[in-house]
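Before anything else, here's the structure in question.
The complex appears here minus one protein chain, its other protein chains still in place.
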Amino acid sequence: MELLVIFISALLINNFVLHYFLGLCPFIGVSNRLDSAASMGMAVTFVMTIAATVSWLIYYLLLVPYHLEFLEIVSFILVIASLVQLVEMFIRKVSPPLYQALGIYLPLITTNCAILGVALLTVLKGYNFIETLVFSLGAGLGFSLAIIIMAGIREELEFADVPESLKGAGITMITAGILALAFMGFSGLIK
Amino acid sequence: MSRLWKEFIKGWWKENPVFVMVLGMCPTLAVTNSVQNAIGMIGAVTFVLIGSSLIVSLIRKIVPNQVRIATFIVVIATFVTMADRYLAAYYPELSKALGPYVPLIVVNCIILGRQEAFASKNGVIASLLDALGMSIGFGIALMFMSSVREILGSGTWLGMKVLGSWYIPWQVMILPAGAFFVYGFLYWGFRAIDKAFTKG
Amino acid sequence: MKESLRMIIVLTFFAALSGGVLGWFNSFTEKRVEMNKLKELQNSLKAVTEMDPKTDAYENIVKEKDFEIYKIISGTQVKAYAIVGEGNGYQDKIRLIFGVKPDFSEIIALKVLEEKETPGLGAKIESPDYLAQWKGKGANSKLELVKTPPKTKYEVQAISGATISSTTVVNIVNKSLERARRIIKEKEEGK
Partner (left out) sequence: MSTPVISILIMGSIAVVFSIIIAIAYKKLKVEVDPRVEEIFEILPGANCGACGYPGCQNYAEAVASGAAPPNKCTVGGPEVAEKIAVIMGVEAGEVEKKVAKVLCIGDREKSVWSSEYDGPQTCAAAHIAGGAGKACSYGCLGFGDCVEACPFDAIHMNDKGLPVVDEEKCTGCGLCAEACPRDIIVIESINKRTYVFCRSHDTPKRSREVCSVSCIACGICVRLSPEGLEMQDNLAVVIDPDKVSDQSIEKCPTKVLFRI
């Protein structure tokens, strides 16, 4: 039950993009085409889950025993940066089709704040290992959901008569605001 | 001299990191619900940007290419941790309000972007001026965002009442959705003014 | 080979340097951080149990992620218990602390430690008006949520427009009180 609450909360109520504002750079950058948005969402979910679980292990197995909690930022980011590079090499070797689909997005992910954000939040919220796994999966899927919805809207928005200066990030953000309002309707679900 | 001056002021408007380059969105939106939070964030970002620009421009020649990003990010993370610890020790309230967004300065694209694009290619003085200019640009944008949001959302500015008791706070403005709206409209205004100027 | 070696050495050097700098830096700030934490706890205890930090001592009896009990001792006498509990609100977790008289007859006061409810609605659980009604509520039986001004000391008035947040607060208090009563009773019998 508790796990379901964590999952729903990360997916809908406290959606990473629309509530925590994490991962906005790719959210704006890769949301103009539906298919690339879907690939980006998949890549982020994948890396997020791995990064969060590995960070959890580092934090509780290495840092806590020696009271080095203050090293969390440095060690997490080091782990994430290395991990993304490893994953990229690994996928490239093992599954070229998957690399074709996700690979070009992977370098973008290192600096995606959603990844580091999920690792830091699991520590802040004091989740255990299983909870961390569920939370990061929910957060990743939440990111995918938001970016895919956004891409769907933006594809239609192309035909709208938007004022010249508002085009691009401006109209995307206002649309995201409306989306955030809509997502507020999910509040109370975890009750 | 004029070149250095140019590096310094370009971040204020022409290459404003927030409204022109659309970088560092997370803190711009997340911590601008009050002016106080915004000031805390500006301080932290300025410190990290200047500190890491200094170090990166010093070490740029000895770092091999494959681990360039990893090394830079470690340098940045070190400064971020220092800022984070400092806030936790001396401004616990602020540190709590900013939550995970201080650690997240590490992946703020403004910082890594500046190191990659500028500090790793330029000398110490130019890098410092660039960092300072970018911080000011970031600061301008954050002050705009947070002022609008706090005044409309709570009727106060930096905690001081500016709108009388007749004003019913427009609470959406301090909610996440409000951040998106305010950014969208400020972006619109910024671009429209910029256009008018370039034409004139 | 030479290249990879150089890569390893540079990265390790900077990581270790960063560890050293941060360890050194942390030794300055750590004490302040600890002190802040302590002060915060003391302030909370003071607010909910009327503890006088100069003369009274406190002891932590139970410490779990979502549940804590503190015993406030004045001289040799137990002056009050302070209980920390949490539950899912409308948007995210609500965490609160409240003090009860040692015989569990009444609640002394209640304070919200963490909430992210909707400003203007659910967030009113932090307003002095709402918190004031908690003073003197019965602690020896289940509390009930009502929509009209309370008639007995076992009734708590909900905030209009924020039923979920109000319900959560009452539920947390009920749940934690029940547990605390049981634990304290066991402890006393154990003696």
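Letters A, B and C mark the chains as written, and numbering starts fresh at 1 in each.
Throughout what follows, a residue touches a chain if its C-beta (ideal position, glycine included) is under 8 Å from a C-beta of that chain, and two chains touch if they have at least 3 such contacts.
Just so we're clear, the structure is a prediction, and the values are computed from it rather than from any experiment.
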item	value
Hidden partner chain, touching residue among A:31, A:45 or A:75	A:75
Residue of C:26, C:49 or C:176 touching the missing chain in the full complex	C:26
Residue touching the undisplayed chain, where the options are B:22, B:44, B:67 or B:105	B:67
Absent chain, residues of chain A that touch it	58, 62-63, 66-68, 71, 74-75, 78-79, 82, 85-86, 89-90, 92-93, 100, 158-161
Contact footprint on chain C, counting only the chain that is left out	4, 7-8, 11-12, 14-20, 22-24, 26-27
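Note that in this section only the chains that are shown with their structure count from here on.
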item	value
Leading chain pair when contacts are tallied as C-beta pairs	A-B
Rounded Å distance between chain B and chain C, as computed from the means of their C-alpha atoms	33
Chain A-chain B separation of Cα centroids, rounded to whole Å	21
Residue numbers of chain B (touch at least two other chains)	70, 74, 77-78, 81, 85, 175
Sequence positions of chain C contacting 2 or more other chains	15, 18, 22, 26, 30, 118
Complex contacts: residues of chain B adjacent to chain A	22-23, 25-26, 29-30, 69-70, 73-74, 77-78, 80-81, 84-85, 99-100, 103-104, 106-109, 112, 172, 175-181, 183-185, 187-188, 191-192, 195
Residues on chain B engaged by chain C in the complex (per definition of touch)	59, 62-64, 66-67, 70-71, 74-75, 77-78, 81-82, 85-86, 88-90, 92, 153, 169, 171, 174-175
Partner chain B, residues of chain A touching it in the complex	18-25, 28, 70-74, 77-78, 81-82, 85, 110-113, 115-117, 120-121, 124, 163-166, 168-174, 176-178, 180-181, 184
